[in-house]
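One structure is given here, and the rest of the page talks about it.
A single protein chain has been omitted; all remaining protein chains appear in their positions.
After this line comes chain A, so read on.
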Amino acid sequence: MGVQRVMGVETEYGVAAPGDPTANPMWLSGQVVTAYARAKGLLTGRGAWDYADEAPLRDARGWELGRAWADPSQLTDIDDPTMANVVLTNGARFYVDHAHPEYSGPEVTTPRAVVAWDRAGDLVMQEAARLLNPDPARPTVALYKNNTDGKGASYGTHENYLMRRETPFHDIIRHLTPFFVARQVIAGAGRVGIGQDSRVAGYQLTQRADFFETEVGLETTLKRPIINTRDEPHASADLYRRLHVIIGDANQCDVANLLKVGTTSLVLALIEDRAMPGDLTVLNPVSTLHAISHDPTLRTLITLRDGRKLTALELLWIYHDACAAYLQERAGDPLGGDADTREVMTLWADVLTRLGSDPMSCARELDWVAKLRLLQAYRDRDGLAWTEPRLAALDIQWSDIRPNKSVFAKLRAAGQVTELVGAAEAQAAVTTPPEDTRAWFRGQCLSRYAANVVSASWDSVIFEVPGQTSLQRIPMLEPLRGTRAQVGEVLERSPDVATLLRELIRSGD
């Protein structure tokens, strides 16, 4: 009824070897993951991830114990860093995806928790970089929370939203596409350079928009679609779909990050409950997406199929007002009936109002505005044209995750960014899983029984039990089971994994 749903964000970080442009990025990424995993005593090989998503337990619900399972050949901790793949004690997955280290945050249920565990991902990367750079003056690896090199390559920050399977996918396409065309005025991370390879000098709202070339599709690495159709629920497929959103940027501003997922979750609720206010279909969504991203004045008009012409802000106000009406009807309050929804609705209206009067007034809240404001100050001070390499360098260093190199970190340290999640909360999220999803069970298993966990995935944990020849696979196809409330006590009274399995069977009776 509000912003709550099972969701999570995954980010492929940019990776470079300062002073060695020939370094192999797959190898580098493997170094990042294995350095961190070894320091934390985590298993790093291929066997550490359970790839058997299509296990013969598809209809199983909850906590039944699986039969003996697993191919011993999969259990070897092959020491190939490019296959590095670990599950962290906070329930996240940390691994090498293509040629980037990726942090896939654990499943959470609120936008605020998305922000906390996303910030935790930055800290994981920061720690990995610190381990690999014993001498910060001579770094061997640098990591960047951005989504393009400005030369034609892009890498993703994906959002995942659990939805009811019964919702027709064509409804999602129809109502979400216009929202994504407009959402970037809030969620964009800002970019120096226009066009995939930055062939036009200037500034645009997003890292990603120029890399989107089609409306709907399965691809994620080429001909990227505004709506991605990947159907891999990591949960009971007859109940759920996982909407895989690939169009967003990596955010560093908490408010932009919160609004990106919070408003999207609300719009998905409108779609699921058939509360959308009519048809907002955009005439040419791909070219309009680009045009909106290229216009920091926010005046560009979006032409709808019915002939209406609206700015991105006007289109977002329609979605906002539909959400307010929906919340009024369902919760008796246009801001929603709970603190998380209230926070998103309040910030949403505030940011839209200020973007409408003076976009630069959102410099504390939105990445693209904060970055633009800084670049503009730089340009004014030194009289720089947009072609000046120092501006492109500042754009790249904006996203450097090393505190001593990060431009964004300087801005935040100077108190010029609104923080919703404090440093201590972000640090706690590095080791602690969210309490209200199956990530609690997954993360706690890694904290308590790491030596016995041979493999894990979003929807399973596989144990090797001392004295037993067969492995024990625990399926977790229901994302909202395995919470602290449900299994906290069982974990507390299980000093070893054999006890845990016995207790789980008993409590399942």
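Keep in mind that, in the parts below, a contact is a pair of C-beta atoms (placed from the backbone, for glycine too) under 8 Å apart; a residue touches a chain by one contact, two chains touch by 3 or more; residues count from 1.
Here, contacts and distances are computed from a predicted model.
Peer 1: Pick from "Prokaryotic ubiquitin-like protein Pup", "Stage V sporulation protein AC", "ABC-2 family transporter" or "1,2-phenylacetyl-CoA epoxidase subunit A" the UniProt protein name of the chain that isn't shown here.
Peer 2: Of the names offered in "Prokaryotic ubiquitin-like protein Pup", "Stage V sporulation protein AC", "ABC-2 family transporter" or "1,2-phenylacetyl-CoA epoxidase subunit A", the absent chain's UniProt record gives "Prokaryotic ubiquitin-like protein Pup".
Peer 1: Among A:D238, A:D279, A:D306 or A:D358, which residue is in contact with the omitted chain in the full complex?
Peer 2: Checking the options A:D238, A:D279, A:D306 or A:D358, the one contacting the hidden chain is A:D358.
Peer 1: Hey, which of A:R138, A:H170, A:R299 or A:R506 is the one touching the hidden chain?
Peer 2: Touches the omitted chain: A:R299.
Peer 1: Write down which of A:Y36, A:W49, A:Y155 or A:W458 is the residue touching the left-out chain.
Peer 2: Of the candidates A:Y36, A:W49, A:Y155 or A:W458, A:Y155 is in touch with the missing chain.
Peer 1: Which residue, A:A99, A:A187, A:I227 or A:I401, contacts the hidden chain when the whole complex is considered?
Peer 2: A:A99
Peer 1: Touching residues of chain A against the unshown chain: what are they?
Peer 2: These residues touch the chain not displayed: 12, 14-16, 21, 25-26, 97-100, 148-156, 158, 194, 200, 202-204, 220-222, 246, 287-288, 290-292, 294-303, 309, 311, 313-314, 317, 320-321, 324, 334, 349, 352-354, 356-361, 363-364, 372-374, 376-378, 381, 389-390, 392-394, 396-397, 404-407, 410-411, 414, 416.
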